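Structure below; questions to follow.
Right after this comes chain A.
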Amino acid sequence: MGPEWTTMVPLLALVACHCEQSSPAPPGAAAVQITDDRGNRVALPRPAARIASLSPSNTEILFALGCGERVVLRDRVSSHPPRARRLPATNPFQVSPDHVAGFTPDLVLLSHGDASRIEALRRLGLAVAIFDPRTLDEVYGDIRAIGTLCGAARQADGLTRQLRQRVQAVVQRVRGRPRPSVFVETDGTDPLKPWTAGGGSFVDQMLALAGGRNVAAHLERPFVQVNAEEILAARPDMILVMGVERQGGPRGIERLRSRMGWSSLEAVRQGRVIDTIHADLLSRPGPRLVDGLEALARALHPEAFR
Partner candidate 1 sequence: MTAATVLEARDLACGYDAPLVSGLDLTLSQGQALAVVGPNGVGKTTLLRTLAGQLPPLTGTVHVGGADLARQSHLQRAKRVTILLQEDPGDHSLTVRELVELGRTPHLGLWGRPGPEDLQAVEQALQACHLEELAHRRLDRVSGGERQRARIAMTLAQQTALLLLDEPASHLDLRRRVELFELLTTLRRQRHLALVMVLHDLPEAYQEADRVLVLGQSGAAEVPAGDPERRGKLARAFEVPEERIPGLG
Partner candidate 2 sequence: MRRQAWIWTAGLAALLLLSAWLSMALGSQQGRLVLEPDWIATVSFDGDQSLHARVLLFWRAPRVVASMVIGACLAVAGLVLQGLTRNPLADPYLLGISGGAGLAVVLVHALPALVVGAGWWLVPVAAFSGAQGAALLVLGIARSSGVSGGRLSVLGLILAGVVINAFCAAVMSFLLVRFDPFRLRITTLWLAGGIGFTRWDQLAFVTLLALAAWLFLRLQAHRLNAFALGTSGASAVGVDADRVLLRAALVSSLLTGLGVALGGLLGYVGLIVPHAVRGLVGSDFRRTLLLTAVAGALLVAVADSVARLVLAPEELPVGVLTALIGCPVLLMLLRVQLRGAGRGS
């Protein structure tokens, strides 16, 4: 087939044309530099003073480090602490480099987004750091990195030390106690196929630290749908209902009771349902994870905390 090479040649050239790429490095000597979670080296000539924080976990970390006033732009989802909501917001999924550049940030923090738009930000000469931690240790590492970028390395060390101590305290308290099995429901919109958090997710990790056992730990993905039948068959000791509660809406336990077949579960009948912990505390990879851990441990082992 003769003319088919007309498509192969452009393809190869297109690949070659794309492959070599390096964005211009920021000028000047680097006073602070770190490596972000994607392995990119991020260097600034001086600690960041105007930060566009385009992911809620990074916003929380910044405020926790005392650098909140430096944030000039946030993403729409960043909601904590409450005074962050006063900041102008942008769409983190389709970042508008135009819009971001209008705030003249010297650092842009992200965790997810469209790769080509992030590249656009870099091409504008902006320093872009991507923090997307998967474990608690990585969260500590990100806190340190962000602290370094802001010239707040000491505060970062202090914060991580505090967090580690609190986590240790929880682990000590629940040591040796029997581990209840827990079904985590992250989204119960379809009661026949609820979403749960599999092995490796933050909830899963927090559960393990808090002295519990995730019934879905064998499922390798952080977000996974399961059949309600399997949950009923697994007979969890407790049920953790995440998901944001509507004001005045039914509480998690009431919703479970109203589902067909679920009231046969021991956990539901005996009211062993945890529905008071806000989802962000157990899934947002920031310092509040430890708050979530403490709340979870208290709910799993109330006797240990009297």
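Candidate entries met the following condition: all candidates are chains of the complex that A comes from, given by their letters.
Criterion: contacts are C-beta pairs under 8 Å (C-beta built on N, C-alpha and C of every residue); 3 or more make two chains touch, one makes a residue touch a chain; residues count from 1.
Since the structure is predicted, the reported quantities are computational estimates derived from the model, not experimental observations.
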In-complex contact partner of chain A, selected from candidates 1 or 2: 2
Sites on chain A touched by candidate 2 in the complex: 1, 3-4, 6-8, 10-11, 13-15, 17-19, 21, 38-40, 88, 90-91, 93-94, 96-99, 101-104, 110-120, 123-126, 128, 130, 132, 221-223
